[in-house]
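One chain of protein is taken out of this complex; the other chains stay put.
Chain naming follows the written order as A and B, and within any one chain the residues start at number 1.
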Amino acid sequence: MNEAADQTHSLNCTQCGAGLDVLGGGRVKTHICSYCGAELDAQDDYKVIQQFRDMKRPDTPFDLGMTGQLWGVEFTIIGTMAWTEYYEDKRWTWVDHQVYSPTHGYGWLTVDKGYVTYTRKTREIPSPPFISNSTIEHNESRPLVKFQGETFQYFSSGTASPTFIEGEFNYRPSLDDSVRYVELMGSSRMLDIVQSGREREYEVTELPDQAALLSSFGVATNRRPRQKGTHPLENLVRSSLQLFTRNVALIGAAVAVVLGIGLSAKGEQIARSGQTAVSSEITLPFEVTDDTGLTEITIEANANNSWAWFETELTDAEDEPVAAFERGIEYYSGSDWKEGSRKARTRLTLPTGTYTLYLSMTEAKVDWTGGRLATNMSVTVRQGVAQVMWVFGAATFLGLIGFLFLGQRFLHHQSRWSGSDWSDD
Amino acid sequence: MITCESCGTSSVLRDQAFETAGSGGEMLDAPSLIRLGQSIVVRSLDLMPVGHARFSYGRGWWDEFWCIDGYGEGHWLSADEGDYALERDLSRDHWPKSFRPRLGAETEILGQSFTISEAETASSIAVRGEFPEELEVGEAHLYFDLSGENSAMATYEKWDGGEAWSIGQWVDPWDVTLS
Partner (left out) sequence: MIVRVVFVVLVLGLIGAATFMSINGVWGDSSAVISTRNGSPGGGYGIGGRGVK
């Protein structure tokens, strides 16, 4: 708490005489005059420590003295600092504002790429406590640290220097500072390892609700920053309708799969021949009593590394031919492979009635080493078999709708990490 | 010691009788997460603040709250512009030996190493409620804050006629909530 501030709320710059508002608390160390750039020692009668010159005022939606809420706690903007980072021929700039709350202390609001984040110092130390440049350069995968039970992945690093400083700070900033940072990303917050001179500090950054923050601080609509890209901390927020659509589609897909599995088992055996030598013919009478669905005729033969060809004919109660089909069975196997099947399934639509099935083998051949011709054959008839393609098709369609949402999440993940300077090579 | 909340008079309990110890000073109202008689949760510890002392370092002040947990044990919770620390008195047997009070000096307490990170002279300007010790308004105290690994901290305090050690942890302000 600042007793002096409670009483006066302002002071005159000891360098240029301009009136300056005192907005911070008793732990403010320096006050940089907004008019002449003199850095005054707040702990020692505002004596001039040094003079900053030719500072270009950055573009920011916040002014000193603005107050607003962060997660229900009131903060005041007490300082402004513009930063620049150079790497090769690229240049990045952002603006930090020191904020102060009598109950929650000192922190930062950072304006970068149109997003405003809240950063505060933490006294807890991650493990490992530091990531060196050589680790970043030589590691095969993104370096990780553990902090408060959460894993943070390397995001970016760099060295930045201030280009503009005004207002109050709880430390002594200087235009000559050079700060090296390593930024790591967790699930909903970032961890920065900040090294300045011999001092190493840890900071945690969160992304507050942007619209709520800007309106709480009274930022005029025309001063609101234009957001560029996706912020790394921006979570993919889905409307409840999107979530509902995704969930209904996925539940529908699951229901259809279960239905499909159930329907696959549908059907009832109505006739079965015994094992018959392939040299003779099978004559199997059967009666279709239920004409919903399909009648399934399964031919089975003990071919081994050989194939066999079968001819089938169906006649009705008057011995008139109804349908005919030819099917082959081929089965090959080795110690660790097999191909083909000893069964051939045929499905057809038959009205209710009595039928007779005639089955004979017409041709067979061994065309693989160690092969053996089929010696026995048999046939089974089932009725009421379902065509499950339809329900599995519906399941696939509904599942695809769900997967589109997953794809959206993947794209969002990609754009969150797009600002990272990590490359896998 | 007890300070009356309405008239600000301090009394000290001696031999089962209260003696008036003087005025509790003027406690200006200021935004605070912690209020006397309003229980709070700090790092999943339920605490009831029963005593409130304010110490001035000239430019500003900080608050110390004497809090009682669910087991009847006392803790000091200090609040200094968002820097919160929860400490317990360190019994004399554990006081570090050969301690030199100056900035940057290192010492070992209960097997943990600490470095003096801050030194300050402050005097209490107001007291309210109950305390385990006598606090005299206006009495100057010399404070040394020591920092250890992972939020560990300790405080060495020296005043005319006494000295004390306490040890504890820094607490994130967002971890202090009303229960």
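Quick notes
Everything below uses one rule, namely that a contact is a pair of C-beta atoms (placed from the backbone, for glycine too) under 8 Å apart; a residue touches a chain by one contact, two chains touch by 3 or more.
Everything quoted here is computed from the prediction, not taken from an experiment.
The chain omitted from view is touched by exactly one of A:V73, A:L236, A:V255 or A:V366, namely A:V255.
Looking at A:W92, A:Y171, A:F325 or A:F403, the residue that reaches the missing chain in the full complex is A:F325. Within the full complex, the residue among A:K113, A:R347 or A:H412 touching the omitted chain is A:R347. Although one chain is not shown, part of subunit A still touches it, namely residues 241, 244-245, 248-249, 252, 255-256, 259-260, 263, 266, 292-294, 313-314, 316, 320-327, 345-351, 385-391, 393-394, 397-398.
Note that in this section only the chains that are shown with their structure count from here on.
Taken in their complex, subunit B has these residues touching subunit A: 28, 30-33, 56-57, 59-62, 79-83, 147, 149-151, 170, 172-174. Residues 1-4, 6, 25-27, 42-43, 71, 74, 100-106, 122-125 of subunit A are the ones that touch subunit B when the two sit in their complex.
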